[in-house]
Every structure is written in structure tokens, then in C-alpha cells.
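Left out: one protein chain. Kept in place: all the others.
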Amino acid sequence: MSDKKLGVKKLAIKDYDPKFLEKLLYDMLLIRRFEEKAGAMYGLRKIGGFCHLYNGQEAVAIGSIGALDLSRDYVLTGYRDHGHALACGMHPNQIMAELYGKVTGSSKGKGGSMHIFDAEKHMMGGNGIVGAQIPIATGIAFASAYDFKLGKTKDMGVTLCYFGDGAIHQGAFHESLNLARIWNLPAVYIVENNHFGMGTAVSRVSAVSDFDVKAKGYNMPGITVNGMDVLEVYETLKSIVKEVRENGIPWLVDIKTYRYKGHSMSDPAKYRSKDEVDSFKNQDPIVQLKQKMLEAGVLSESGYQKMDDGIKELVQASVTFAEESPEPALESIYQDAYAE
Amino acid sequence: MSDKKLGVKKLAIKDYDPKFLEKLLYDMLLIRRFEEKAGAMYGLRKIGGFCHLYNGQEAVAIGSIGALDLSRDYVLTGYRDHGHALACGMHPNQIMAELYGKVTGSSKGKGGSMHIFDAEKHMMGGNGIVGAQIPIATGIAFASAYDFKLGKTKDMGVTLCYFGDGAIHQGAFHESLNLARIWNLPAVYIVENNHFGMGTAVSRVSAVSDFDVKAKGYNMPGITVNGMDVLEVYETLKSIVKEVRENGIPWLVDIKTYRYKGHSMSDPAKYRSKDEVDSFKNQDPIVQLKQKMLEAGVLSESGYQKMDDGIKELVQASVTFAEESPEPALESIYQDAYAE
Amino acid sequence: MALITYREALNQAMDEEMARDDRVYLMGEEVAEYNGAYKVSKGLLDKYGPIRVIDTPIAELGFTGLGVGSAIVGLRPIIEWMTMNFGILALDQIVNNAAKLRHMSGGQLKCPMVVRGPNGPAEYLSSQHSQALASYFAHIPGLKVVSPITPYDAKGLLKSAIRDDNPVIVLEAEMVYGHTGEVPDEEYLVPIGKADVKRSGSDVSFIAYGKPVLLALQAAAELEKQGISAEVVDLRSVRPIDEAAIYESVRKTNRAVVIDESWPIASIGSHVSHLIATNCFDDLDAPVEYVSCEDVPMPYNHALELAVQPSVEKIVKAAKKVLYL
Partner (left out) sequence: MALITYREALNQAMDEEMARDDRVYLMGEEVAEYNGAYKVSKGLLDKYGPIRVIDTPIAELGFTGLGVGSAIVGLRPIIEWMTMNFGILALDQIVNNAAKLRHMSGGQLKCPMVVRGPNGPAEYLSSQHSQALASYFAHIPGLKVVSPITPYDAKGLLKSAIRDDNPVIVLEAEMVYGHTGEVPDEEYLVPIGKADVKRSGSDVSFIAYGKPVLLALQAAAELEKQGISAEVVDLRSVRPIDEAAIYESVRKTNRAVVIDESWPIASIGSHVSHLIATNCFDDLDAPVEYVSCEDVPMPYNHALELAVQPSVEKIVKAAKKVLYL
């Protein structure tokens, strides 16, 4: 299905409410600074295990989740989940404290980096098994359709399900998309195509280069989106979410993006050239939006500096919060395994 | 990929060697009579458990396996496997004895109806888990490509992997086809589309009606074939197998067929109308070929009768063989679990 | 009291719970229009309609994970696996999500979900279709696992499972769907985690769950003729295990035979034997005897498949062994 058919708006920067643009910029910058800080704290051994950073992919989570109504819509992703958690409105303190394994963390220190949840904000995780969130997201969409069909809701909540270019070859993807389409479950399947699964380039493990072609195999609409442009992501997802909420027909969206850091903190990323990384950094979603806003005169350098300083303070405060938070009690290992 | 591009021959009946046509007719009739007898013996409680008959689908196995060179090519299917076993040249005695659970059966009475194997004839089963044969077949194709790439063979053996319209929604299908295409493994994935998975019509569980559209999602050629016409199946597979043997690019083939009996012996098949069943029986692959041969004057009614009588004797003999064969020894339960 | 089949008991449990709570839905292969491969869901589509009684494609991993997702946002799915053998394809969603989402979210989520279907061998089905997989589920913290073998327990335990806020695996048995038994006319529940003494005796304790309970009862009747009084403890739940009930019986008889149709290594049966040996160390007059499935894949031939499974003969023999007879 083409852009045109979908009718995605292509607005000039000045057509947007500056407050809205500022929020997009702020939200992306918050993720960037949070991830930089998480990486730094990992380097200081304050954080351990797998820590998958989102640097470079900010426009994907911010642009798409910005198109949701989280009072009824839902978000699920994999283990690279800090960005989505922040985009859902979780406070940096909760997330940083979770990375520290503290009892004040969003999962009381039991989940860690790969398992950030906020049930109230409809951030449903955070999953460490590649592709495993796809059937779960499909089930949440099923629940939205279930209540709609039973006449309990006027329209359907939409579930955004994020996964990587590596996850699309899992059987869970195939089974879920067929289920979603035969029952018209209001889900949008978003491939965060950052060109690599760990050290493996997409072309080495995929028979196709653009994943939206797979949509046809499920009689589903599909589209490719530039994930370095937060406004393109936002406008496209806004149109899609509107459609899905009305007709329940799920979408497959291939969002091209890039991760600046290694797969996880332990990956030196020798499998790609500095030139390639730079070519993407030159399209940095934050820098791009900032430039456009400066040119349109809706942002000033000093205004940006102020914003950045505020964010850095907020992130630093989350570190302080995490460090000063208590460890969970040892007896807590027997809690949260079962509901009463 | 279209018929034309594939260049499938459309020959008149008289262009075929009568002996060849006679063999196709004989082979299909052998399956038909064998299955009828198996069903009858099941009714007499000589056979138990699940028994999935192939009546109506004969042209699929005979037309496609007829296009193989079983000295280097391989066949795998699901639990509805008697027809493929006969098509691979297994003797009715081995198969009937296996259905009886006798030690003279192809699996010494350990496998039964769903697990017919003949390693020497390259009939690799027979699998009771829907879709599970798809990765295994992909692995056999991998082995053919492996030896070819290592320079041990001049060209590649081709593996035909059969599965049902119900199996295509399993994750195993998705993972296997991607693997086969990225490495160009010489496999032909054949959907035996008999319109139902147990009591479930294809349209109720599939987002698409023709499965060859799924091929595009793996950048693979696909085609739809009339499975009630043994010559169409034969010519199409002959062309495909020739291509695959040369370039290793796997195919997805949707062969439309129909099963006359219930899913298994215990299924009354209330989910479909007599008219629907009759509409397919009117295109019966055996009757069709017989008619064409009679009209072309390459077969006579009496010749057909002689053929049928001979087949009925052969099948009856397999029952006698099975009934007179000994039971396996109780101690044999500890054998064949491990290779020495 | 009404005399109904095990199949009807399961059906009534689903029917009653679907009637009282529209969050409950049933999903699986052939559960709707076909009324279930084993007719357990007979009539539920007609009564509750296609929104709540749903036929799926053959995609165990997909629709089981779908059930998990729907459960963490408030629905109460009953997922039917046509047999437990096919659930191996969906195990990741059970082990890594259903059982762990609550824990990984620090208690934010709950997963009120039932997964049910026949476990263990039927007849003439060979290796892939004849597996007793209870140990796979019992091994996993975060799950509950029950194995009713009478219509009474089937109805009461399935109702409890549907009302439970945790994922509960309900192990049924194809061979007993047609068995009849009495169930009360009024509503009742059977608590998860409570064993039931199906026959009391004084000389030896038979500890079992699922189909082997019926063999144990036959063996006990057999032994009674020979003047031996056997007690039969039906665990009914294998996670959690009612250890107190086991020890109470063994401390009375001082002799135990554990029966499990699973393969022996790393099984529920050997775990129960371990529990008895370590907790009733001074009470045992003989080593615990363990009658399990033989440690081989299930053959198709009927005589062979019977030889592979626990039997009345094997249990009687084991009982005499612990009684030094």
C-alpha cells in the first residue's frame, strides 16, 4: 500500500505547532541523553548484564508512540526498550533504578534493562526472546477487538508491536500476522530495521531487502518509512493508527533506522565501517529536527541549550535516585512469582 | 512466476508414450485401492489409531514424484503418507504390515500409519507434527547443496516437501523458506491444498486464498497447479525440478486437490456438502486419465479391468502378508531408540 | 448428584465459567465449529458465539502467545491444545512469558490463563503422539499444573483453574473422556494443590496422578483379594504438590509405590520418590518403588505400547516388593 493511498500529510515545518515540535525534540533528546548516561554508568560497572542502547533510533519510538492515545493503545517491544519506555511517559528514575537493580525500579530490580514495564502507561515490555513479543502484542490487539465486538468500546485500542530486522525470520512473526489478519486485530507490526541483528547484516539472513513485501503474504497493507525523520514516522503512523482503529486491519511497517552503538555494551561492532556509521549520524534524527526548527525560527540555539541542560539534569538526577535507592530485600525472591 | 516463464509443456495425450501413461494410471489406482483396503481393514479393527487416507489426492504424489530421480532426490510429507510411500516404490506389503503393527512393516511396527519410511528409496517419512517435516526437508536439501558446493556431486538432488493447507501457517514454514532461499537449497515446497485442515476450511484460517503469493515474501518463485490433473502436475514439477537442480532456487507450489474421505477414519466430515465432494469426484484424477486414454485409444476397458484386477490382488496379498506376519517381540521396545 | 462423563464435566466447567464471566473465552484448533477434536467443547459455539469460542489455524506458538497477551490485559483465555504433544511448539510462550511476565514486571502483570488438552498416550499413535509431558510443566515456577482423572475433579479443578489469576496447565486424558462419574448438582470447586485419597489402606501407599491413578485403584482391588490393603493418593495437582498428604499416607503405611506414566529421568514421579525418601526417611520400611513409563519412545504396536506403560501387573509387583513378599 503506497504513501498516497494512505494519504500521509507532508507538512512544512512551519505548519506545525512549535510546542509540538519542541516536545518531539525534547523526547528524542531525553532518550539520547538517558542512553548516553546508561552507557557511561555501565562503563563504571554500576550496571551489568545485557544493556542494549537505542541511540540513533529515537525517531522511531518518539514518532510512532507520539501518534497513540495511551489511555487505550498499547506498546510492546524487545530488549532494546529504554526508548519506548521513556516514549510511553515512564520517568527516567524508574528506568535507571531498574538498570541498577534497585527496589525503586519499575520491576523492583527483578527485570533489568530488557524488561521495562509500566502496566498503567500501557508499556507492556520489554522481552528478551527475539520475536516473542509479537504473539503477545497480537493478543493485546485481540483483547481490544474482543471488547469492541462485545460492544463494550466504541472503537478499538491499537497495539504497536516493535521488533528488529532479525526477529522477522522467527516463526512467531508468521503465525501472528496470519492470526491478526484473519481476525482483523488492531495491531501495527513495526520492524525497527537498523540493518543489523547483532553482527549480521540484513542481507545475509533475509531473502528480501524491504520487509513490507512480506505484508502481501498476509493480505495486509505494508509500507517503508524513513526512521531518521521523526515527522515522517509520526505522520505515517498517525494515518495508519487512525485506519487501524476504524477497520482493525493490521499493518506491517518497515522503518529504516540505525543503531549508533554496538548491539549491546559488550559489542565492539567491528562488522561495520566508520563511514557507514557516519553516513547515518549525518542524518541524525535529533540534529535534523533541530536544524529544521532553527531554520524555521521556532527554536534558538540558546533555547536548545536550555532544553539540553534541563534534560541532562533530569538524567543525572535519575542516576542519583538510582544510587541512593535501596537494594531489594533478599526475601523478595519468593515474591511476584505468583498472583494471590 | 507464471506457467509461461516456467515453460511447462502442454502435450496432447497421444504425444505421450502409452507405457508412461499406463504407469501413471497404474500407480494412482494402486494408491486408491490400497487406501480403500486400509480403510476397510480399519473398519474391521485390524488397524487402529489415526489413519489418514489419500483417496482423491493420488495425482499429486504420482505426478510430482514421477518427476524425480529417487537415486538422488528425496521425498518427505506429513502423516497422510501412504500415497507418497507407494509413489516412492515401496511395496504394499511393507506398508500394510506397518499399519498392522507387524515386525515385517517398514518400521517393524513401531511407526504405524503416520510414520512410513524407506531410507533406501529416499522416502524420509511420514511426520505426525503438522509442519515439522518442513525444516527437516530443508536440511536434506542443505545436504544436497553442501556436497555440491564441496564438489562431491555434479548437480544437486532435489527434495520435495509436501504439507497441507493447514500446515502453512506454522512458524516452521516461514523459518524454513527463508533459510532455503538465502542459501538456495534445492527444495520444492508443495502445499497439498485439499481445502481443509481437519474440519477447518482454508478460508477460515488463512489470510490468502492462493498460497503461491506467499512465495514473494521469500523472493521465491511460486505457482498454482491443478492437482486433479496428473499430467499437469507431472509436467509442472518436471520443469521445476529441472530448474531447481540447476540453480538451487527453491519453489513454493500450491497444488489444489481434495480428500474424499474424512480427515482420519474417525471423522464423519459433516463440515462439507455432498455436492462439494461430488464436484471433485467428477474431476477424479484416475477417471480423468482413464477417459483420456480410452478416447486416445491407448487403453481399453478390458485392459483397465485387467490392471485393476491385478492391483486388487496385489493389495489383497498385502493384507494376507500383514495378517500372517508375526508381532514384534516385546523385548524390541528397548531397540532402535539409540544407534550403537 | 448427576452421573456425567469426564468430557461433559470439562464442558460444564467451561460453560458455567463462560456464563458467569464474559472475560473467559475458548480458543484452539477445531474447538468451535467441530465442537472439539474430542468433543469437549460441544455446544459452546452455539451458546457463546464466534467472538468467545474461536477456531484457530494450526499455529500453537502464535495462538498460545496470543492468549498470554490477552490475559495480561484482563481477558481469561482457555487455550486448548489438541494434545499436549503439540504444545511443545508453544512452550516458549508458556515458559518464558506466561510463567515469567509477572515476575519480570515486578508484580505489575498477572496472567490468568488456562491451557488444557489431553496428556499422555492413547492407543496406536506411536512416539510423537503418545507423550506424557507433565514434568515439563511441573518443572517451571510461575505455572500451576493440575491433572484431574475423575469427572468430579475435572469439573472442580477446571473451574478453579479458570478463576485462578495464574497460568494453569490442565492435563486431561484422552482415554478417560468417556468415563462417567458423579458430580454435585450445585456449584463446587476443587482447590488447586490439594491431593485426594481415592482409596484408603494401611499396608502400602500408591502415589500417582492422572491416568495411573486408575491403574493404582485396580491394583489395590487386586491386592485386596490377596489380603493386602493399599492406599491410593491422587495428587490431582503436580504444581504445587500436596506434600503433606503424601507424607501422611506414607507415615501410616511405611511403604510407598510411586506411579507416573512419564519417562523416568527428571520426572514428577522420581521427584515424589525423592520427597518421600528425604522427608519420611525414618518411616520407610522399604525403598520407594517407582513404576514409570519405560525409558523409550512409544511404539505403535499395541502389545509393545502396553508393555512400555505402567500396568496393574507392574504396580502389584512393586507393591509386593516394598512388602518383601
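We call the chains A, B and C, going by the order they appear; numbering starts again at 1 in every chain.
FYI, a residue touches a chain if its C-beta (ideal position, glycine included) is under 8 Å from a C-beta of that chain, and two chains touch if they have at least 3 such contacts.
All figures in this text were calculated on a predicted structure; none of them were measured in a lab.
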{"item": "Contact list for the unshown chain, restricted to visible chains", "value": "A, B, C"}
{"item": "Residue, one of C:Glu17, C:Asp92, C:Asp242 or C:Glu305, that touches the chain absent here", "value": "C:Asp92"}
{"item": "Listed residues A:Pro18, A:Gly39, A:Gly199 or A:Gly303, member touching the removed chain", "value": "A:Gly199"}
{"item": "Sole residue of B:Glu22, B:Glu35, B:Glu175 or B:Glu192 that reaches the chain not shown, by the stated touch rule", "value": "B:Glu175"}
{"item": "Residue among A:Gly171, A:Pro221 or A:Pro285 that touches the chain left out of view", "value": "A:Gly171"}
{"item": "Which residue of B:Tyr16, B:Phe50, B:Tyr100 or B:Phe117 touches the chain not shown here", "value": "B:Phe117"}
{"item": "Absent-chain interface as seen on subunit C, which is shown", "value": "61, 85, 88-89, 91-92, 95-96, 99-100, 103-104, 126-128, 131, 134-136, 138-142, 238-239, 241, 262-268, 270-271, 273-275, 277-279, 281, 284, 286-290, 295-297, 299"}
{"item": "For subunit A, the residues touching the chain missing from this view", "value": "47-50, 98, 101-102, 107, 109-112, 114-115, 127-131, 166-167, 169-171, 197-200, 204-206, 271, 327-328, 330, 332-334, 337"}
{"item": "Residues belonging to subunit B that touch the chain removed from view", "value": "74, 105-111, 115, 117-119, 124-129, 132, 134-143, 146, 149-150, 171-172, 174-176, 178-179, 182-183, 335-340"}
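To be clear about the criterion, only the chains that are shown with their structure count from here on.
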{"item": "Maximum centroid distance from subunit B, chain identifier (CA atoms)", "value": "A"}
{"item": "Rounded Å distance, subunit B centre to subunit C centre (Cα mean)", "value": "37"}
{"item": "Interchain centroid distance [CA atoms averaged], subunit A/subunit B, Å", "value": "46"}
{"item": "For subunit A paired with subunit C, centre-to-centre distance based on mean C-alpha positions, whole Å", "value": "41"}
{"item": "Residues of subunit A engaged with two or more neighbouring chains", "value": "171-172, 174-175, 178, 182"}
{"item": "Touching two or more other chains - residues of subunit C", "value": "56-57, 59, 61-62"}
